[in-house]
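Can you read through this structure? Questions will come right after.
For this depiction, one protein chain was excluded, whereas all remaining protein chains were kept in their positions.
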Amino acid sequence: MEWRSGWSGCARGRADVCLAVPGRILDVGDEHGLRTARVDFGGVRKSVCVETVPEAGAGDWVLVHAGFALQVLDEVAAREVLAWVHGDGSRP
Amino acid sequence: MRFVDEYRDPERILRAAAEVKRRATRAWRIMEVCGGQTHTILASGLDQLLEGSVELLHGPGCPVCVTSVETLDRALALAARSDVTLVSFGDMLRVPGSHGDLFGARARGADVRVVYSPLDALELAVKRPQREIVFLAVGFETTAPAVASAIQSARKRDVANFSVLVAHVRVPPALIAIRSSPDCRVDAFLAAGHVCTVMGTSEYEPIARELSLPIVVTGFEPLDLLQGTALAVEQLERGEARVDIQYRRAVRPEGNVHARALVREIFEVVDRPWRGIGVVPGGGLALSPSYADFDAELRFPERAASAPQEPGVCRAGDVLRGALRPPECAAFGRSCTPERPLGAPMVSSEGACAAYFRYRLADVSSEGAP
Partner (left out) sequence: MSRKLDVRALANPSCPAPLASDRVVLAHGAGAGASARLLEACVFPHLDNPWLRERHDGAVLDLGTSRLAFTTDTFVVSPLEFPGGDIGSLAVHGTINDLAMCGARPLALSCAVVLEEGLPLETFERVMRGLAEAARRVDVPVVTGDTKVVERGKGDGIFINTSGVGLVAAGRDLRPGRVAPGDAILVSGPVGCHGAAVLSVREGLAFESEIRSDSEPLHDLVEALLEAVPTMSCLRDPSRGGVAAVLHEIARGAGAEIEFEDARVPVTDAVRSACELLGLDPLSLACEGRLVAFVAESEVGAALESLRSHPKGRAAVRIGTVRTGRPRVVVRTALGTRRLLPLPAGDPLPRIC
């Protein structure tokens, strides 16, 4: 993959430099000396550099930006946001 | 999609909006500082749900928009070299420099390519040893680790034909710059969740204290934004001024320590001009001296003559500070549109002016919303 017209005018929904998407690590390997994972994003699979999340492994969810994992997602915290609006008073 | 769809559930969102309206006793003014958040607010119409209650303002949260004209002109000058392949994120292709943009340069024969990741730019350099690959590195601190990783990898693999034109910008100093403006109308900030995923919240603590306003680190889905707003409102109602984290599923106070170490290794903090705002002290990142061999500005002596004046009618600075709503600008939708932008916020799909132009109905009403 060499060339892609990432046209950022009206046709695109989002801009590359702001977009980060959650995905689930399928497996971890090495690509050109960098720790690299195959990540599944709702059925779409892409290669992601996981150098800065050394603790993450298969089955973990990571937040990915520009082909790079930023952080491991905290699933408990994720659920708390959803619980908040049911007025159960818990802090998000 | 998991971790996405749940935060777009209409029922939850409408309840969250009701919660914000219930808590707010005044029309608090809350500014978000990330283009992704601007996009969600306008594409979902969250401002319509909060009509009559809290006012959502849009800050300079679009790194594409605030990239300086000088940087663009440098990139254009490099792209014009026959030995250079200028590689960039797609969003930068339509940003106008003093004389056109990268898209036009490509139409005139320049070798300009788009990648999704800086690591792809490095691979291009490896595949094409006869070309000089220059990566235009823009973005907040969110993108810096990926660029740093590419540079570090280039050094390890001894890739000689790879260099970076660094134009990263840093958010915390910009918050101070915005707030210090005399016509600033901001009561609280929603900090960019992905920036803080990397950097943590330590830089925001002193800002909240000194400026005496709440800062809530917020995510990007509609539910996140409404909850972040609610937390900000809660603090304002109580007269508090501290940092709070809404986006806890991704943000920890210490951020990502590995990513931060990587950024510290490759980059150093510098003053940087933010288009539409002016020079922001400490507002940018540049390559640290030990990585100067990857600095495209040093490798290629091209100097471009910049004409950095925005057309007089452009009110970008006022928009970026939240002092003016885009439709209130005389040029909005007339002489200034996403296809012929006069200023920074109309350029990227997530600049405030562009977002208003693309999404907002002039006569918007929230009929049907509670």
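A and B are the chain letters, set down in written order, and residue numbers restart from 1 in every chain.
Keep in mind that, in the parts below, contacts are C-beta pairs under 8 Å (C-beta built on N, C-alpha and C of every residue); 3 or more make two chains touch, one makes a residue touch a chain.
What you see is a predicted model; the values in this text were computed from it and never measured.
Student: Which is it among B:42, B:133, B:263 or B:353 that touches the chain not included here?
Tutor: B:42
Student: If I consider the whole complex, including the chain that's not displayed, which of B:96, B:214, B:283 or B:351 touches that chain?
Tutor: In the complete complex, the chain left out is touched by residue B:96.
Student: Where does chain A touch the missing chain, residue by residue?
Tutor: Listed in rising order, the touching residues are 1, 4-16, 19, 21, 40-47.
Student: In the full complex, which residues of chain B touch the absent chain?
Tutor: The missing chain touches chain B at positions 1, 4, 8, 10, 13-14, 42-46, 48-49, 94, 96-100, 103-104, 107-108, 116, 222, 307, 333-335, 337-340, 358-361, 364-369.
Here is the rule we use: only the chains that are shown with their structure count from here on.
Student: Using Cα averages as centroids, what's the distance between chain A and chain B in whole Å?
Tutor: Each chain's C-alpha centroid was found; their separation is 19 Å.
Student: For chain B, which residues count as touching chain A in their complex?
Tutor: 1-4, 6-7, 12, 15-16, 19, 34-36, 39, 43, 61-64, 89-94, 113-120, 123-124, 126-127, 138-140, 142-143, 145-146, 149, 153, 156-157, 194, 197-198, 219-220, 223-224, 227, 231, 246, 248-252, 256, 258-259, 262, 338-339, 348-350, 358
Student: Would you tell me which residues of chain A are touching chain B in their complex?
Tutor: Contacts found on chain A: 1-10, 12-22, 24, 32-34, 41-42, 49, 51-54, 61, 63, 65-68, 70-71, 73-75, 77-78, 80-82, 84-87, 92.
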